[in-house]
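All protein chains of the complex are present and in place, except for one that has been dropped.
For clarity, chains are labelled A and B in written order, and residue numbers in each chain start from 1.
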Amino acid sequence: MNRLNSPMGLLIDRSKSISFSFEGKQFQGLEGDTLASALAANQQWLMSRSFKYHRPRGPLTMAGQDANTLVQLQGEPNVLADRIAIKNGLIATGQNCNGSLANDSDSFLGHFSRFMPVGFYYRSFYKMPFSKYKDSWKYWEPTIRKKAGLGELDLTFKPEYYDKEYLFYDVVVVGSGPAGLNAAITAAQAGATVLLVEEQPVLGGSLTYHRFDEEGVQALALKEQLLTQVAQNERIKVLVNASCNGWFTDNYLPVIQGNRMFKVRARECIVASGSFEQHVVFRNNDLPGIMMSSAAMRLMKHYAVKPGDNAVVLTGNDDGYLTALELLEQGVKVAAVVDMREDKDIASQQCKVSLSAHNIEVFTGHTVYEAIASKGNKKVKGVNVRSITGQGEVSANGFKIDCDLLCMSAGYMPVYQLLCQAGAQLSYDDQGSEFSLKNLPAHLHIAGSVNAIHDLTAVLNDGERAAINALHNIGLALDKVLPSVECQRRVNFHWPIFSHPKGKDFVDFDEDLQARDIVNATRLGYRDIQLVKRFSTVGMGPSQGRHSALPTARLVADATDRNVTQTGVTTARPPFSPEKLAHLAGRIFDPYRRTTMHRRHLALGAKMMPAGNWQRPAFYGQAKDRDQCMQDESVHVRTKVGIIDVSTLGGIELRGPDAAELMNRIFTFAFLKQPVGKTRYAVLTNEHGVVIDDGVSCRISDEHFYVTATTSGVENVYREMLRWNAQWRLDVDISNVTSALSAVNVAGPDARKVLELLVDDIDLSSEAFPYLAYREGHVGQIPARFLRVGFVGELGFEIHVPARYGEALWDMLMEAGKAFDIRPFGVETQRLLRLEKGHIIVSQDTDSMSHPGELSLDWAISRKKPFFIGRRSIDILQAQPQSRKLVGFKLPAHIKVQDQPKEGHLVLADNNVTSKITGNITSCEYSPSLDMTIGMAFAGINQCALGDSIYIKVDSGELIKAEVVKLPFYDPDNLRQQM
Amino acid sequence: MSAITPQEFNKRSFIYHKLTANEYIEIADSALAVQSAQEQVGNSGLSDLSNLLRTGFRGLNAADHLRSADLPVPAKPNQVEVSANGELVLRLSQKEFWILANPNAQRAGHANIDKILAANTPKQQCFPLYCQDSHAWMLLSGKHLSHIMAKLCGVDLSIAAFPVGSIAQTSAARVNVIVVHHQFNAQSCFSLLCDSAAAEYLWDCLLDAMQEFGGKEVGILAASNVA
Partner (left out) sequence: MKIMNCPLNGPRNISEFVHGGEVREMPNSTTCTDREWADYVFYSYNEAGVVTEWWLHAPSGYWFIAQRHTVSDEVIRTFDASEMFNQRIDFEMPESVEGSL
């Protein structure tokens, strides 16, 4: 295998060969290779096709920071070939090509680029003039998506296990280059716990691939020294192959590694994320074989892959010379170094001298004006070099140099994303032609090249400086003084943009955007950088402006006569790199609550339904038999006896001398004189006078109330009670006992007979234990509270017991009830039964405007007390003319079940679909006991008298006429519940 | 096989349908799992202690009430102290206390502290709480306590930040939970008290989080052997 000698190839294991396939062809790579490095080792430089023009693309950064190597794996599209590690049997193909990667029949699109300016697809096809297609975008979109699309989803894939974990550290360091390593070591040595996050598989950052000195020895020695110190310090926890994908308030950092997202909380955060090397804009700058200098360095030092045989280095800084020296050392012929700077701007003349010693020509004040492609644009085969005559301008004539590799070093852009998410601002230094970061929030620090420090000694000092600042914030290393950090080194060339009249001078490789596309956007009036982005899509691709932000800012500034700081870059938002939905969704927590009788319901075949976060039986039977089950269960309750699990009902205990006083202030009724051993209906309104909950108040003793609330409302009722009393300071204890009590309602004419078999210590007769009374006793051995209730309109006992006894209670009642043919009924059946009785369910039959007057609940309001929540609002509302009212209605007999109105259907004022909307249906169901369809609805105030008509607009659009009738529908004298 | 089963008692744990234990003992008129079906104990364990006695009091006189029963009173909220008989005394606010039976009670014989407290409850400003029924009690034991909780809970429960004697009233797997760091047979462990209706949910979440550490359900006799 064609690999360079050690010490090249830091990441690979030469003893372990790996075979994989790409585009149907078998390849061999080494363990530690990425797909891109393994393909490059096999001289397969074409890896992907571009998004819009289907141009051939190869490696650009070799760091997973560009979209030039997106490939399709089995089951996963859009995978970065320079990030994904190969393994035996890996099957990858190119994507975004019509036919094969090598012969993409859509590559002709590039020839039409002149006619496909920015916004072309949208402007041309969205509302196509003269088109016979009314909705032309709908017609064209699938075709366009296919031409410009990305990979393909495998809809048969099986989800994997993803999860999350919280981590807590004193100091989190993002990035393990020299600055990050030194910061981590400094912090840990002072006693802080440190998390060091590195995106690459090994620590070291630029120390692993960059050449810092002419001899090329500095990096390796320094790396060994720093890594030893990291390994020896147990306070440093290292996460490699991990990406810190965002910054959230108070240093909350999502770090993704493998299938796990760590939610890291850092007291102090040091971002040493480094900088992205920048490309030069010239014609055909996207050909395979044209890459960042750092990419060529990574290919050699990480993977021992020779990036080419005959190289040209195009540079605007000294780093290009060091790259040329490295290429030479590794046996790559260097045809020339083309330096965009004037000779006087070269900092290290020594490098130039060294190159001359190898007979390498250096052209200063020159640039590559155009790259020359081999057939089909598959690879660079030479460059056209011109001398620079002004900003972005070149001489009329130039010369050609043959090459199969072009390395670009135009400068660096700080990896600013996390910092800008945190609120830092970018400002552009015209002297250094470089962005730097200002206005960092407290507890967030920055070090190294992201801080515009490019000299290795200064970078180390900057890491130490950031760490000491962080340590001081958490009270450590207080005696340490900050080292001074100075760096004069210039790394950015001020205008590495050379537009070509024939284009293909790419600013943004992801979106195939050329220099003129950006300039044209400003000419169309999109002067703001944010508008330029939205119009041209620059920076919207997978690499999110890592390489396009800087040239775009420069181009827009120039085209709009502003400076680059004023122009700026677009907003950085999380995530930093694309993350899978599985990382966000994986192992999501979706709590549910079960009553103690849950297993019994399942055993009886209950159809369960959610009620808030509870699981409750809707009815017992199959979903398809819903109506029949409900009707059978409801008739059973009316004629024999039924049992329903009401454990989910909210329960609140009020104890203490002011228990009655608090009841009186919270609920609308009067409670001070509620007798012990009696229950009373309790309605709760909010400060707006709107009914928000209801329940039953039981007075257990003078200073002890037990009040129920709705299943979904109890949490809020409880919280509001606590909050009001945090102000009122009444002498009362408030407890939410919802989960502490399991409860059932045994209802029906035979209910008493069932209980008489089990209850010895209470006289259950209607004289001794009348309707609305409260008693305490035992069911068998189980201590229980008994409430005579009438919600479903039959003789009924609610039995509340400590939850630990809930299941046994159910078992005992079902066993005793056998003699009376007891049958369980569900929530849906209960809703039908209470509808027959005309009882409202708060939030089903009420909305966020319903005040007691609209619900005919005036009887449940006491005005003979000083205060209750909502009282003043109710007074104001009641003094105004009322516009609607909740009424009962019945449908004419000829309306079929399937045509009956549903909840939410509109009520109209008149028998005319255009007449005014006066209300809506809140409940509607067929009642087997009455043999008619009944319901409740809000109706206009002029149509709510008994015998009036309401008009309901149903699904079909037709109007159904219904008659307003007296409530309750069933047992109008309420005799049955008092039996 | 044990002669005792959970179903033969009226009082049943909120989690008993999930348990795979093969041996129970009778305690406080209910069944307590003492021996897990799995012989091998991994290096983290989860036990259901819901059927052990617990009680609580809230009010200005609650602290004095505890003192009169010779129970220790933690100095500050969110601290736990252990009584002479091994009961855990939790202080959850300035005026709220929970008393949890000694988890070793099946060996020491069950103390009657709940009855003593109930019999002498002051009439004013000391209200008994319903934690026996409102909350389930689980015991997390073994080496990886804070690691397991870090997969469920956003509060730092590492030994350094959350030493023995600490209590955190927080949210784990999106349900409210009281985490108590105490010792059981000289080993660090976490008692978790959560809404009894959400106990089966949290039980499953914990077992799932423990999986990567080889954790599983253990009976209370084995809990202190999890190392």
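One rule holds in what follows: a contact is a pair of C-beta atoms (placed from the backbone, for glycine too) under 8 Å apart; a residue touches a chain by one contact, two chains touch by 3 or more.
If you're wondering where the values come from, they're calculated on a predicted model, not measured in any experiment.
Student: Pick out which of A:F108, A:Y161, A:F248 or A:F399 touches the chain that's been left out of the picture.
Tutor: A:F248
Student: Among the options A:K480, A:H688 or A:H704, which residue touches the chain absent from this view?
Tutor: A:H688
Student: Using the touch definition up top, pick the residue from A:A85, A:V238, A:I700 or A:L730 that touches the left-out chain.
Tutor: A:L730
Student: Among A:H494, A:K533 or A:R665, exactly one should touch the missing chain; which is it?
Tutor: A:R665
Student: Out of B:S93, B:Q183 or B:N225, which is the one that touches the chain we can't see?
Tutor: For the chain that is not drawn, the touching residue is B:S93.
Student: Against the chain that's been left off, what residues of chain A make contact? List them.
Tutor: These residues touch the chain not displayed: 248-250, 252, 265, 665, 670, 672-673, 687-688, 718-719, 722-723, 726-730, 736, 862-867, 871-873, 876.
Student: Kindly note down the residues of chain B that lie in touch with the hidden chain.
Tutor: 77-78, 92-93, 154-155, 168-171, 176-178
Just so it is clear, only the chains that are shown with their structure count from here on.
Student: Just the number, please: Cα centre separation of chain A and chain B in whole Å.
Tutor: Taking the mean C-alpha position of each chain, the two centres sit 35 Å apart.
Student: Help me check something: in the complex, which residues belonging to chain B touch chain A?
Tutor: Result: residues 9-14, 17, 30, 50-51, 58-59, 125, 127, 129-130, 132-135, 150-154, 156, 158, 161, 173-175, 195-198, 200-202, 205, 208 of chain B touch chain A.
Student: Within their complex, state which residues of chain A touch chain B.
Tutor: So the residues of chain A in touch with chain B come to 163-168, 263, 265, 587, 589-596, 599, 614, 647, 653, 655-656, 731, 733, 735-741, 780-782, 802-805, 807-808.
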